[in-house]
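Below is a structure I'd like to ask you about.
Just one protein chain is left out here, and the rest sit where they should.
Chains: A, B, C and D, in written order; residue numbering restarts at 1 for each.
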Amino acid sequence: MSAFYEIANYWGVAILLLVGLHGMLARPNLMRKLMAMNIFQVAVILFYLSFAEKTGASTPVAPHGLLHPLAADFINPLPHALMLTAIVVGVGTTGVGLALLVSIYRRYETLEEPELLEKMRRENA
Amino acid sequence: MNDTRPLWAVLVSLAAVGPILLSDKRPNLREAWSFIAAALKFGFVVSLLPAVLAGGTPECKLLDLAPGIALHLRADPAGMVFALLASTLWIVTTLYSIGYMRGGKSPHQTAYFASFAVCVSSAIGIAFAANPLTFLLFFELLTVATYPLVVHNRSEEAVRGGRKYLAYTFIAAQCLLVAVVWSTFLVPGATFQAGGFLAASGATPAQLRILLLLFMIGIGVKAAIMPLHGWLPAAMVAPTPVSALLHAVAVVKAGAFGCVRVLVFIFGPSLLREIGMDWLIASVAAATIVGGSLRALGEDNLKRRLAYSTVSQLSYIVLGAALGSPAAIAGAIFHIAAHGFMKITLFFCAGSIYTRTHYTEIAQLAGLGKRMPITMGAFTLAALGLAGTPLLAGFVSKWNLALGAIHSGNEVFVAILVLSAFLNFAYFFPIVYTAFFEGDKGETVRFDETHVAVWLPPALTAVAALALGMFPDFFWSFYTLAWTAAKAATGLG
Amino acid sequence: MRSLSWIAVLFTGVVLFYTAPSLPPIGDPESPASSHVSPYYIENSVSDMATPNLVTTVVTDYRGYDTLGETTVIMTAGLACLLILGFWTPMRRHPTETDRLSFGSPVLDAAARLLVPYILLFALYVLFHGHHSPGGGFQGGTLLAAGVILVRLVRGRDCGWGVDREQAVRLACSGAFLYYAVGLITMLMGHLFLDYSKLPLPLTAAMRRNMGILGVEIGVTVAVAGTMILIFDCLHATPHEDREAEVSAERAGAEGHT
Amino acid sequence: MMQPLDTMFLALLIVIAVAALEAGDLLAAVILFGAFSFFSATFYALVGALDVAFTEAALGAVIATVFFVSAIRRSSKAARKRAR
Partner (left out) sequence: MLLDAVPFQDTIGLAAQLIRRAMPAMVLIPLGAAMLSPILAARSPRAARFFGGGALLLNFFLSLLVSNLVWWQGPIHYHFGGWAPPIGIEYSVDAVGAMMAPLVAFFALLSFASASRLEKEWTPSHGGAFQALYLLLSAGLMGIVVTGDLFNLYVFLEISSLSTYALVAAGEDRAKVAAFRYLIIGSVAATFWVFGLGYLYALTGTLNMADMAERLPAVIGSRAAVAGLAFIVAGLAIKMALFPLHGWQPDAYTYAPPGAMPFISAIMAKVSAYALFRVLYDVFLKAGPAGEALELLGWVAALSILAGSVLALGQRDIRRMLAYSSVAQIGYVLLGFSIGNAFAVTGALLHMVNHAVMKSCCFAALGAFRAKTGRADVDGVAGLAKEMPWTAAAFTIAALGIIGIPPLCGFFSKYYLIRGAVQASAWPFVAVFGVSSVLGTVYFFRIIESLYLRSADQGAKREIAPLSVIAPALLLAGLVLALGVFSQDVVGNFVPIIVGAGGPS
């Protein structure tokens, strides 16, 4: 059982990643693609946080007055720092994506990919 | 020892391109530039002649093209033959072009003269190239520069001809590129060497055979060896001076010259025999000689008949280079010059006839011999020469080729040469006959030549062909040069 | 397209499930990730920069240049939205009748009046206490933006409470530039970019680093807050012609009822 | 550590994620998506990443969701009905 838990997070991450990837590529609705993108990124964040974990260690904030913390007592802060970046980047990308969607909708009045392609094709002809 | 004259010989016409393009609105100035460049180029090339005859090879190395491979120009005897031919004929062709183009009020003349200058530069570059990469550089430049000439008319047919030309030459260019790269890989930094440089490469015979095939496809397209000749008749839509240039001066001749370079200077006769490819190449060449002549017989259009004649004649050169005996090689190299003078005469004549009468079919020529005696006289002379009549230039090369065939033990090719001579007579004689002995006897015959710039060039080249036949070393020392190269290649020198 | 994406998903899945077991087990203190570089951060950040929040030290100092990039990403996103959607209707400092079309209701208004000051205050706390507890520039900036956005939601879409759109652009850019400037100062003084220990402050090296962190955190806060407001405004604003149509439709509806 | 709890939470996250992508109405999907963000923030806190959790809660659960909602409002008339 413990062997399962040792990497259980990775299985979860893998499933979440696939759900997100599939949503991004195969969903016809553009808004959902964007949501799937966020799910995809959450999976990556979970992945980083999972391998940052350290048994018997606590949150990477040193208690007040502790001048020389020991490495074994605190979780690896580096992945946390990196994922802070990833979250912010993700929200930024989402914002840009939504801005694009709003302007696409204004022009074509749809966010369904097949319908959108159809409209563009008709316009081209 | 850097002698920059080969470089100047190449550059002078390239440098003329700018002024030619800028003088678009002033035809006289434009043609003056062409003439000045042609004269300078001829001067540079001829000034190299004494040194080469004395056994030297003036050369210059410029910037590196690739690691260990410089842009290397060198005037060796074989290259001199081609360079002399191209630079001489450029002058004549320029004169003729002015007459022809202005006479026909042809459009796009600036583009024509500019491309022409680039073509001649590339031809000289091909002649003087000392290593495969330099050769490739000028060869490809020639390919591109010829395209505007082929599509000169801008007609639907011209565009189609241009496409065909591009398709053939660019596919060939890839083969040539691979072959050149491969050869520089086998022998890094090699320069052309009489007798070939690949013998020491250590490659297996099978590899060498593939390499040779790549080379022959790459260059053979320009030389119009039989299965690869399709573009040449299609390119006949171009104006006559262009055809003259294609056939006699630059393009096809560059292909033939390239075959000599590959067979004699990259592979060398002995290696060729070793890998057993000499006989194959010679056979293909022989087949082209006969096949081209037969196709020529079947054509009623004058220019197309001349085109197939070229297909046939150029394979003499390939045949000689493939046979590999001294006389054969000498004959092949001499034929480069001889065929140049004779074929350009024929095309000039075809052009003159066209400007005067707009006739293109052979049957239309009836009685023309009396209206245009100089033109048709020159035509007859050149036709006889091509067929190999003694006292004309063609005889010298064929005699040597036949000798070479016997020396190399392939007597069967002598038979081919004889057969070809008959076929040559067979397709030229009707033209001459129609022009001089057919037509209305009762019609009043009057002298009706065109402008002097149109009839003088063929007359000059015909006389030159005659002179070369009687004195093979006349002025340009073609014969000596050819033999020098041949002896060096076969180890006799 | 559909089948292609299934293939991509399948392929990724195979790679994931095939390779996950060979990763170091979760929670292993001896795993390379926990034993190579990170111990340095844990053991030295208190003495290096007098900051107990290890994540903050990594984010803003040890890997401070990443965070400058990240702040720039945020700014880029804001400018991208601006370029794509642009300014449509001008904003008003004070709400007019039409601004109240969607959300305006007394209850919401009163709730917002009550909440917003606390949100903003909390934002500042998060920012300044980021050295000692979870929090810092990104969180603080987000909360600031959340406060402003709440007012926007309650008061109507074109309300320019707090900052208007032009100001939001300038906030986003100048916040990022503040971060940049802290690094630039040390660079211009002949030291390395972002080397806070060389800041011209009359303090110990660790405290100078501490102050440097505070400086960049403020920059991040301003940039994040400005950008989030900017993106919201771009997404939320109404194009001019739509707005005219909506207002007239509303009027027509109101007249129909009476 | 609390591995079983972690795993349960992960399973919950996956379920919400699928639900958010499958929900019929776009607005409902967005709300589920907000919930997903929120639960993932909780999960981050569980594994000890308080800073990340805080950021995800503020940025992912609040701001991103608000962005989604306003974007949907602006592209709603037809899009909401046909959303799938």
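Note that a residue touches a chain if its C-beta (ideal position, glycine included) is under 8 Å from a C-beta of that chain, and two chains touch if they have at least 3 such contacts.
Predicted model only: the values in this text are computed from it and were never measured.
Visitor: Could you list, sorted by label, every displayed chain in contact with the chain left out?
Guide: A, B, C
Visitor: Identify the residues of subunit A touching the omitted chain, counting contacts across the whole complex.
Guide: Touching the chain left out of view, subunit A contributes residues 17, 21, 24-25, 30, 33-34, 37, 40-41, 44, 47-48, 51, 78-79, 82, 85-86, 89, 92-93, 96-97, 100-101, 103-104, 107-108, 116, 120.
Visitor: Across the whole complex, list the residues on subunit C that are touched by the chain not included here.
Guide: 4, 15-16, 18-19, 21-24, 31-38, 40-41, 61-66, 68-70, 72-73, 75-77, 79-84, 86-87, 166, 169-170, 173-174, 176-177, 180, 183-184, 187, 190-198
Visitor: Tell me which stretches of subunit B touch the chain missing from the display.
Guide: Against the left-out chain, subunit B lists 63-68, 133, 136-137, 140-141, 143-144, 148, 151, 154, 159, 162-163, 166-167, 170-171, 173-175, 177-178, 181-182, 184-185.
Throughout what follows, only the chains that are shown with their structure count from here on.
Visitor: Per the centroid of Cα atoms for each chain, what is the distance between subunit A and subunit C, given in Å?
Guide: Distance between chain centres, rounded to whole Å: 17 Å.
Visitor: I'd like the Å distance between the centres of subunit B and subunit C, where a centre is the mean of that chain's Cα atoms.
Guide: A distance of 74 Å separates the two centres.
Visitor: Can you work out the whole-Å distance between the CA centroids of subunit A and subunit B?
Guide: Roughly 69 Å, centre to centre.
Visitor: In subunit A, which residues are in touch with two or more of the other chains?
Guide: 5, 8-9, 50, 52-53, 55, 57, 59-61, 79-81, 84, 88, 91, 95, 98-99, 102, 106
Visitor: Can you tell me which residues of subunit B touch two or more of the remaining chains?
Guide: Residues: none.
Visitor: In the complex, go through subunit A and note every residue touching subunit D.
Guide: Going through subunit A, the ones touching subunit D are 2, 5, 8-9, 12-13, 15-16, 19-20, 23, 27-29, 31-32, 34-36, 38-39, 42, 45-46, 49-50, 52-53, 55, 57-61, 75, 79-81, 83-84, 87-88, 90-91, 94-95, 98-99, 101-102, 105-106, 109-112.
Visitor: If you look only at subunit D, which of its residues touch subunit A in the complex?
Guide: 1, 3-4, 6-7, 10-11, 13-14, 17-18, 20-21, 26, 29-30, 33, 36-37, 40, 43-44, 47-52, 55-56, 59-60, 63-64, 67-68, 71-72, 74-75, 77-79, 82-84
Visitor: Which bits of subunit C are touching subunit D when the two form their complex?
Guide: Where subunit C meets subunit D, its residues are 27, 53, 55-56, 59, 126, 134-136, 138-139, 142-143, 145-146, 149, 153, 228, 231-232, 235-236.
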